[in-house]
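Pasting a structure below so you can have a look.
Coming up: chain A.
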Amino acid sequence: MEEIIRVENIKKTFRDNLEILKGISFSVEKGEVLSIIGPSGSGKSTMLRCISQLETVTDGTIKICGQTLVEKGIYADKKARHEIILKSGLVFQNFNLFPHYSVLKNVTAAQVRVLKKSKEEAEATAMELLKRMGLETKAKSYPCELSGGQQQRVSIARALALKPEVLLFDEPTSALDPELTGEILAVIKELASEKMTMVVVTHEMAFARDISSHIIFMDGGVIVEEGAPEDVINNPKQDRTKAFLARFNS
Partner candidate 1 sequence: MPDRYIKMLQAMLTGSVTSLEVFFLTILFSIPLALPVAMGRMSRHKLLSATTNVFLLIIRGTPLMLQLLVVYFGPGLFIRWLVLRGYDVSFKWNRFVAAIVALSVNYAAYFAEIYRGGIESIPKGQYEAAKVLGYTPARTFFSIVLPQVIKRIVPAMGNEVITLVKDTALVSVIGVSELLMVAKERQGAMFSFVPLFIAGVFYFIMNWIVSIAFQRLEKKLAYYN
Partner candidate 2 sequence: MKKLILATIMVAALFAVTGCKKSDKKNGSDAVSAIKARGVFVLGLDDSFPPLGFRSDDNEIVGYDIDLAKEVAKRMGVDFRAQPIDWDAKEMELETGKIDCIWNGFTITEDRKNALSFTEAYLNNDQVLVVRADSGINSLADAKNKIIGIQSGSSAQEAVDDNASFASSISKLIMFKDNITALNDLDIGGVDGVVMDSVVANYSIVQTKKPFKVIDESLANEGYGIGFRKNEPELRDAVWAILKEMQKDGTVTAISQKWFGRDISTIK
């Protein structure tokens, strides 16, 4: 099966000598849904941001769809980095929609500017995605007029518009009211059923257990435990994993 993401021994130290990633390795295959769980400060968001090039690693290797982004700490050239960044899409905790663009333009803008698609093609793709998200009536609205859940769905459509190979989610429901969390999880579930490769950093344990093909538990910059959801969540082997999950016992 095609390997979409390969991460080997990535390390990251911040300027104030804080080592946030102490040697992370894992891989994600096509069609897989990987959930990453762990306490705050464990480095899980940082790791996702390293994969999507919002941060740089101090050492290690990252390959996306076989193309090398960084090899043992040495980064590829600008052209390669640009190609790679388009292979993944990132959905932020705070949506980060462009407030001065309509919902439709949020989804078409990058298609036109970056992929050089024509306006008609971009709008067709956008409307189709908005329809899947149940937001086709909101195409002409502005983000400030939408609820949090709706904005996050637009954000997902915006990422999908560039047809990435993998979709990354950085705590997609953490900024939402509990009632709205469900709609996002439903969207992600549906994407999973369509075999979209995804990596989701999340606090929603039940969700992680239900949709993931693979779970990683991170703590203190290392992977403490990983495996199938039933194993990690239902039968954690490591003490740290047990302690963490104990907090979520419902």
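Candidates were picked such that all candidates are chains of the complex that A comes from, given by their letters.
As a convention for this text, a residue touches a chain if its C-beta (ideal position, glycine included) is under 8 Å from a C-beta of that chain, and two chains touch if they have at least 3 such contacts; residues count from 1.
All values derive from a computational prediction rather than experimental measurement.
Trainee: Given that every candidate in 1 or 2 is part of this complex, which one actually touches chain A?
Mentor: My answer, from the options 1 or 2, is 1.
Trainee: Residues of chain A touching candidate 1 in their complex?
Mentor: 52-54, 82, 85-86, 88-90, 92, 94, 96-100, 109-110, 113-115, 142-144, 158-159, 162
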